[in-house]
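Here it is: the structure, laid out below.
Of the protein chains in this complex, all but one are displayed in their positions.
So, chain A:
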Amino acid sequence: MADTSGMSGGRVAAVRDDYMELTRRKRLYSGILLAVFVALMVSGFMVADARNAGGFWDGWTNVLDFPRVVVAEAAEKAGELPGHLIAFFPALIETINIAAVSTLFGVLGGALLSMLSTRGLARWPRLIPLFRRMMDVMRAIPEIVIALVLIFVLGGGPVPAMIAIAFHTVGALGKLFSEVNENASLKPVEGLASVGATWTQRMVLGVMPQVAPNYLSYALLRFEINIRASAILGFVGAGGIGYELKNAMSWGQGQYDESAAIFLLLFATIVTFDQVSSLARDRLTHGRKSEMLHQ
């Protein structure tokens, strides 16, 4: 009796030592990882600081100088602001149009590619890896690369930006869509196949109704991202509000009232679409949940 209790006591002590040892080692590893991370951050910051034209420590007190000048000038010429807002509104519409058209093409292309690369749905199962790699490459190429090449060939304007963003969107949405497709039930597809439906009919009638809410939710999210992207691409010469901003900025001091108007338009647009799309997405997912509960 005394023996066994002594033995179990020893075992408990051994287990505890083991556990403490394990915890200590885990902490050590976490500590090392943290130290490496901090070292990377600090040294990275120092390298970036050294390579920058203006240093961080000199510059950070001036961060608000530019916004202050812009706000002051805008306030000074507050009377002209509504006029500027109206003048730049068409450019804003162009930016939104670029985002909308590229999202539309992205949804169409992404849906097609995702179905071609989902097991069970694919038209040519052997080519699944090919379509997957294709989406990876489309996702990997930054929009600016395609936009600049197309600007050279096609000339400046909204179309190069639209194609560039659509290309990227196809890859990005294709990946998300194929994750949605994996969860789609194959029963309607098999049912349609048994009555002799073609592949297109199976996809449109069997899969689409199941995945449409999720597709729409991802598409809305992407639309919001694409508005930002099309504004940025405008800055490198692809039309829309970004291009106007670049021009307005080049007027320089004393002329920032136009820039202020553009900042305001861009900010309002992004916040609006951000809120609307998050509301709509919320309704899409929650609406679906409640329907599922009813069944």
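In this section, contacts are C-beta pairs under 8 Å (C-beta built on N, C-alpha and C of every residue); 3 or more make two chains touch, one makes a residue touch a chain; residues count from 1.
The criterion applied here is as follows: contacts and distances are computed from a predicted model.
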Open item on the list: I want to check something: the complex is missing a chain, and I'd like its UniProt protein name from "Glycine cleavage system H protein", "(2Fe-2S)-binding protein", "Phosphonate ABC transporter, permease protein" or "Chemotaxis protein CheY".
Closed with: "Phosphonate ABC transporter, permease protein"
- [ ] Using the touch definition up top, pick the residue from A:19, A:66, A:124 or A:251 that touches the left-out chain.
- [x] A:66
TODO: Using the touch definition up top, pick the residue from A:19, A:152 or A:251 that touches the left-out chain.
DONE: A:152
- [ ] Tell me which residue among A:13, A:32, A:48 or A:78 touches the hidden chain in the full complex.
- [x] A:48
Open item on the list: Suppose we count only contacts with the excluded chain; which residues of chain A make the list?
Closed with: 37, 40-41, 44-45, 47-49, 51-56, 59-60, 62-63, 65-67, 93-94, 97, 100-101, 104, 136-137, 139-145, 148-149, 152-155, 157-159, 162, 228, 231-233, 235-236, 242, 245, 249, 263, 266-267, 270-271, 274
